[in-house]
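All protein chains but one are shown at their positions in the complex.
Note that the chains are named A and B in the order they appear, and that numbering of residues resets to 1 at the start of each chain.
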Amino acid sequence: MEKKDNATLSANDIQAAAVLEKPESQLLEMWRTLLENKAAVLGLVIIVFLIFIAVFGRFLMPYEPNAADMTNTFAKPSAEHWFGTDQQGRDIFSRVIDGTKISLRVGLSAVAIALSVGTVLGALAGYYGGKIDTIIMRIMDIMLSIPSILLAITFMAALGKGIDKAIIAIGLVSIPEYARIVRGSILSIKENDYVQAAKVIGNKDSVIIFKHILPNVLSSLIVRATLGISMAVLDTAALGFLGLGVQPPYAEWGDMLGRSRGFIFSAPHTLIFPGLAITITVLAFNLLGDGLRDAIDPKSRK
Amino acid sequence: MLLEVKNLTTKFKSKKGTTTAVNQVSFHVNEGEILAIVGESGSGKSVTSLSIMGLTPGEVSGEIIFKGEDLKQKSDKEMQKIRGDKISMIFQEPMTSLNPVHRIKDQLMETILTHMDMNKEEALKRAITMLDLVGIPSPEKRINDYPHQMSGGMRQRVMIAMALSCRPELLIADEPTTALDVTIQAQIMELLYRLRQKFNMAVMLITHDLGVVAESADRVIVMYCGRIVEEAPVIELFETPKHPYTRGLLDSIPKIDEDKDRLFMIDGMVPNPLHMPKGCTFSDRCDKCMDICRQMMPALVTDGNRSVRCFLYHNEVEVSE
Partner (left out) sequence: MAQETKTSAEGSDEILLSVKHLSKYFAADTNFFGKTTSVLKAVDDLNLDIYKKEALGLVGESGCGKTTIGKMIANLYRPTSGEILYDGKDLTKLTENERRAYCKDIQLIFQDPYASLNPRMTIGDIIAEPIKTNKLLPKDKIEERVTYLLNCVGLANHHRNRFPHEFSGGQRQRVGIARALAVEPKLIVCDEPVSALDVSIQAQVLNLLDDLKDEFGLTYLFIAHGLNVVKHISDRVGVMYLGKLVEIADKHELYNNPQHPYTKALLSAIPNINPRVKKERIILKGDVPSPIDPKDNCRFCSRCYQKLDMCENSPYPSMREVAPKHFVACHLYDE
């Protein structure tokens, strides 16, 4: 065999081919596009700020968040108490800061649960198809047909009260969304020749799924997860409002709202500040999520 | 001369730099002839046709003279009138060139009503005649079909019917048979050949398939990296190819009626448009490459009805450029 015949590729050829877009830098490209989106950057800044507060919050709190002062209840916002005090005379500013930690923790943990379980279920359904697919996806459909907060309440009723239970409940109800995304992506990606090639060279299914398929779903999962966190924060607040989430005396935004709802006219500041905290957090994650979605959608890229 | 293209250059700007997809291309199309433009991916053959139609987003310079008028001076509105009426185009993908949500009837009649002074009834009649002409059985029934109800070959026939419904004088066919099966390819080429004789229209056939060219074209232009490298009447081109690229291309195709152990190969590959070699763009793949080839681009030298862009032939005749 004449080696020279087909060994004709020069360094020039390689350089020549280098203009084609590099898929490795997909995440980098996504990041760059994201930075061009002002709203998404705003969301990102807020989220970084919220994380900062969650971590270093206790150094910023002027008061002990759970310390009641029955001599100074319903104080209006002032230099002393920036956000005023609640019905037990606790400093709302400190409590809102303290609540950041819980909200973010619940949001992130719940999404982590939903993401991991949902990915596995979706991958199984999408890759194997047939009966496994039907069984998994029908269960997901049933879960989706019940309003998520109602389902979360049902889980809470079964699991009992408490923050860890809230995380599990909120995580469980958002599993179907991730399962659906992963299943859909796998259905389209598994027909790709390189996935078939991975099969032909003798890879196990688990290797094919985790090494060759899932990395391609990553970007859409990141988007979904970001938006999912805002949903989880909202759900946490809703459960807290209903008294099912974090138990007193710990500060949680939804719980604060729920306990103050009787004073909406007499002491509106007891509701406004935790409410604003929820709104800002949800908004930040939504802005970032929308930005990420635009960034990975090639059609919106210029 | 029906169409004359002079110094056509089309450039595309991107973040990574400017690429010249079509570079100083000049040629003409005579009335009623089939001119084939042959080339591989990146040769600029498709961009040439899109530039003529005014359908490329790139920056076009040069002259495109159709029946004595420069198409480049026309406004968008005037070009719309010419497109589909005087000059028509059919594309490679019969699957995507038809709108899936409209019936064949509506799409055909739309073309006819836009360009011809006809009422709906006459247009419908014309549409049915056209479908019959391109060989669609029971056209009065099939005209009510949606594109997905037809096979690939049928859809390409509908595209041809649409393109020819206004009796254009020039048809630009961009890889009209590439997406089709061999037996269907033969049907479509035969149809194009028959219709061009019937309507005496000129065809610009853009293709990479030298077999199709040998069978149907009158004259051939070979393009490489945005430039014309050779131009010749079809028989001369296939019997005595001059440019090393043309020769290599012809030799590298496995022939059905000969047995060879090894195929001739053109080494390397088409250069990156952003990193063109210095001198002749074919120099680093050429088996006849000389020193001068790496220094400068040879001019297109014309001798009678043949032109070639290669230093091997620069002594034979006087340089015309």
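Going forward, a residue touches a chain if its C-beta (ideal position, glycine included) is under 8 Å from a C-beta of that chain, and two chains touch if they have at least 3 such contacts.
Since the structure is predicted, the reported quantities are computational estimates derived from the model, not experimental observations.
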Of B:Thr129, B:Ser151, B:Asn200 or B:Asn305, which residue touches the hidden chain? B:Ser151
Which of these touches the unseen chain: B:Lys72, B:Arg103, B:His208 or B:Arg306? B:His208
Residue in contact with the excluded chain [from B:Ser14, B:Ser75 or B:Thr183]: B:Thr183
Suppose we count only contacts with the excluded chain; which residues of chain A make the list? 1-3, 5-9, 13-14, 16-18, 20-24, 192-194, 196-204, 207, 212, 215
Absent chain, residues of chain B that touch it: 40-41, 137, 151-154, 181-187, 189-190, 208-212, 214-215, 217, 234-235, 238-239, 248-250, 252-256, 260-267, 269-270, 285
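Definition applied: only the chains that are shown with their structure count from here on.
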Between chain A and chain B, the Cα-mean centres are separated in Å by 52
